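A single protein chain has been omitted; all remaining protein chains appear in their positions.
So, chain A:
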Amino acid sequence: MGLSNASGDLSTEVEVDAFRCLFPLRFYEKHLLESIRPDARPLGRARETTIALALAKIGSTTMLAAIKMEVMTPSLETPDEGCIAIDFHMPPICSPIVRPGRPAEAAPVVAKQLSDTILSSGMINLKELSLVSGKAAWMAYLDIYCLDADGALFDTALLSAVAAFSHLEIPVVSLNDDGKIVLSEEQGLSDREPVNKEKRKINLSSIPFSLTCVLHKNYILADPTAEEESIMDTIVTVVLDSSSQLVSLHKPGGTVLAYTSAIQDCIALTRQRVKELQKILEEAISGMEVD
């Protein structure tokens, strides 16, 4: 029992790290018994979230969203609606398992989930993206780049997409003599009637917010890190919009079966998270507008 101080402390520290690598599940379960996680968060708390321009960070997971607008002819079935194309990229910078020749398995899945969520939530009214009915409409290419993948990829990607759309300003364009849409110069210099008078922002209604939880035996851990996601394989993602409607409840398999009580708990945690995220988003937007 009487170990000398210097080497004694070092040996216990090495043991903890080794234990974490060799027996990750038991390491976590020791923490769960005390209702805490290795990073000192309580089970139901998400990591610190910040939004700066269109860079969203939840804990260490960082995503950058960028929107490029192009003019295109709308389809025949929807002549007065624009279009949004959403793509999610996981470049090798984000994680050691992604290599240039080996694309991440999660990337197309998250891209499709994002696309479905944003389009079905009705956050953006596609009619706002129309320019000249039947002839020209805006096509918005939303690209989201993952810079650091540390769990809860979908949540951070959705947050950065919402932030990007809140910040988007549609440029002023006008119709020139050939019937093409061109970027207007400053008012006064141009003698053509602009299609839209000034740079305008898109009106966002019913913004979706999401929370990913991990289920393990009777515990529900909110906002998992990549380590937690890899050890405990049952992941539930709940997306609610600002009027508490369920946009998506995504649970792809997993060893733990979700009973009604677990689902209700996840939805309750998501409701709390929606309020937190709404505040963070409002602060970020008002901060940007001051500049």
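We adopt the following convention: a contact is a pair of C-beta atoms (placed from the backbone, for glycine too) under 8 Å apart; a residue touches a chain by one contact, two chains touch by 3 or more; residues count from 1.
As a convention for this text, contacts and distances are computed from a predicted model.
Novice: Among "Exosome complex exonuclease RRP46 homolog", "Hemoglobin subunit alpha", "Amiloride-sensitive sodium channel subunit delta" or "Pantothenate kinase 2", go ahead and choose the protein name stored in UniProt for the chain not displayed.
Specialist: "Exosome complex exonuclease RRP46 homolog"
Novice: Out of A:Ala111, A:Ala152 or A:Ala284, point to the residue that touches the absent chain in the complete complex.
Specialist: A:Ala111
Novice: Using the document's definition of touch, tell me which of A:Thr73, A:Thr255 or A:Gln278 contacts the absent chain.
Specialist: A:Thr255
Novice: Can you list where chain A touches the absent chain?
Specialist: 97, 105, 108-109, 111-113, 115-116, 120-122, 233-234, 241, 244-255, 257-261, 263, 267
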